[in-house]
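Read the structure below first, then the notes.
Left out: one protein chain. Kept in place: all the others.
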Amino acid sequence: MKFKSPPVNSLSLDFLTEFCISLEKLENDRACRGVIFTSAVPKIFSSGLDITEMCGKSTEHYAEFWRAVQEMWLRLYSSNMVTIAAVNGSSPAGGCLVALSCDYRIMVENPKFSIGLNEAQLGIVAPFWFKDTFVNVVGHRVAERSLQLGSLHTAPEAHRVGLVDELVPEEKLQEKAAAVMAQWLALPDHARQLTKSMMRKAVLDRLVAHREEDIQNFISFISKESIQKSLRMYMEMLKKRKS
Amino acid sequence: MKFKSPPVNSLSLDFLTEFCISLEKLENDRACRGVIFTSAVPKIFSSGLDITEMCGKSTEHYAEFWRAVQEMWLRLYSSNMVTIAAVNGSSPAGGCLVALSCDYRIMVENPKFSIGLNEAQLGIVAPFWFKDTFVNVVGHRVAERSLQLGSLHTAPEAHRVGLVDELVPEEKLQEKAAAVMAQWLALPDHARQLTKSMMRKAVLDRLVAHREEDIQNFISFISKESIQKSLRMYMEMLKKRKS
Partner (left out) sequence: MKFKSPPVNSLSLDFLTEFCISLEKLENDRACRGVIFTSAVPKIFSSGLDITEMCGKSTEHYAEFWRAVQEMWLRLYSSNMVTIAAVNGSSPAGGCLVALSCDYRIMVENPKFSIGLNEAQLGIVAPFWFKDTFVNVVGHRVAERSLQLGSLHTAPEAHRVGLVDELVPEEKLQEKAAAVMAQWLALPDHARQLTKSMMRKAVLDRLVAHREEDIQNFISFISKESIQKSLRMYMEMLKKRKS
């Protein structure tokens, strides 16, 4: 599955909706046993949640958007398919979550590409289920430090702390992803799926149990004037940087 | 304690019963404060659960067998003695569980010896308490990947991912195990035992609370025709390999 939503593959409501529909189709297609996620946009895997969806919109819109973010993660993290992230560009915040939710992460070894849950840098807090997913990959200590600092790790650093499993030169990425996929598909589906579910169930159940509460938290947080102001300033900065 | 049940030290019902009795005797012997587990069979530490106990038997037999597997782990993982695995051969599945349940693991550095919870490769799923024991040793990420792939790690790999604590040449194994035992026995028993119990209680309690349910799960899983078929094919393959 190639993300192609220029300029930066941000996770807008449209993107998330389409993502979930595509994933469900593949999930129900018995011929499809695995999926590789990569980007068709140069230098960016995914820039994360679309800030325009969180800025100056109605409460209803925030609720709808957040439910779509949750849905994306619930489907991806619990997918019965083998999921591999072939990270061919930078991947902050929600983009990092997509990678963290896969079974395996391969990243282009370019030190200009970075990845991480950098929410704290924007003055916001990663939701508990972003955190749980992160802890399951890198452990409690690395997650605590990285989340508090809102760290964006360069590819080599990301590999060193365990955020990605492997680094490869850009031209070898697809080949490597296919090889890893073949290795994972060599296992009997049923046993692999039950094993994956056993490993991830506790964290998935936690969001399912607190889903509405999590939406309300998001709305009340994002509706604060101070947060809206931070996001507007951040968007201004992004616009200026472009021009 | 030397495992001597040729050809491959598989954990049959007889083996498990004898193992529990021996362990209990040592546990009650105040002169015995620690035990080193190793194998008297060349190249194999333990090949894990005996597949013949899980193939073509009655429901009652499956229940009895599974209760014995649980009992072995409950006793070993909660042992008041210092437990050291001197792994002098390959150790898949249940054999790996025995090693994981000890306080310390030393393995012969022979790269032909491998160790791991490879259940997924046989089309079956490691029980949740195998998984919990594994996560307590290697952390969530290594466990997730290794369990999904049913990985058998060579000795050097096992050391690198933290599955074993130390590698030594075969001729140094017993000497090294004795030295490590001396180091652990230098601690006051009471404080060491309470500390061990504090670290392992949550995971032990979880099986105790769900023991009957876990037996029922095992029976209904193992009784499936598809699973029985996989196991029969696996046994055929083993037989052919021997001849």
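Every chain is named by a letter (A and B) in the order it is written, and numbering of its residues begins at 1.
As a convention for this text, a residue touches a chain if its C-beta (ideal position, glycine included) is under 8 Å from a C-beta of that chain, and two chains touch if they have at least 3 such contacts.
Every value quoted in this text rests on a predicted model; they were computed, and no experiment measured them.
Engineer: Which of B:N136, B:Q174 or B:Q228 touches the chain that is not shown?
Structural biologist: Per the contact definition at the top, the residue touching the missing chain is B:N136.
Engineer: Looking at A:Q121, A:Q174 or A:Q228, which makes contact with the chain not pictured?
Structural biologist: That would be A:Q121, which touches the missing chain.
Engineer: Considering the entire assembly, which residues of subunit A contact the chain that has been omitted?
Structural biologist: 119-126, 128, 131, 139-141, 143-145, 147-150, 230
Engineer: On subunit B, where is the contact patch with the chain that was removed from view?
Structural biologist: Touching the missing chain: residues 103-104, 135-139, 162, 165, 183-184, 187-188, 190-192, 194-196, 198-200.
FYI, only the chains that are shown with their structure count from here on.
Engineer: Take the average of all CA coordinates in subunit A, do the same for subunit B, and state the distance between these two points in whole angstrom.
Structural biologist: Whole-Å distance between the two chain centres: 36.
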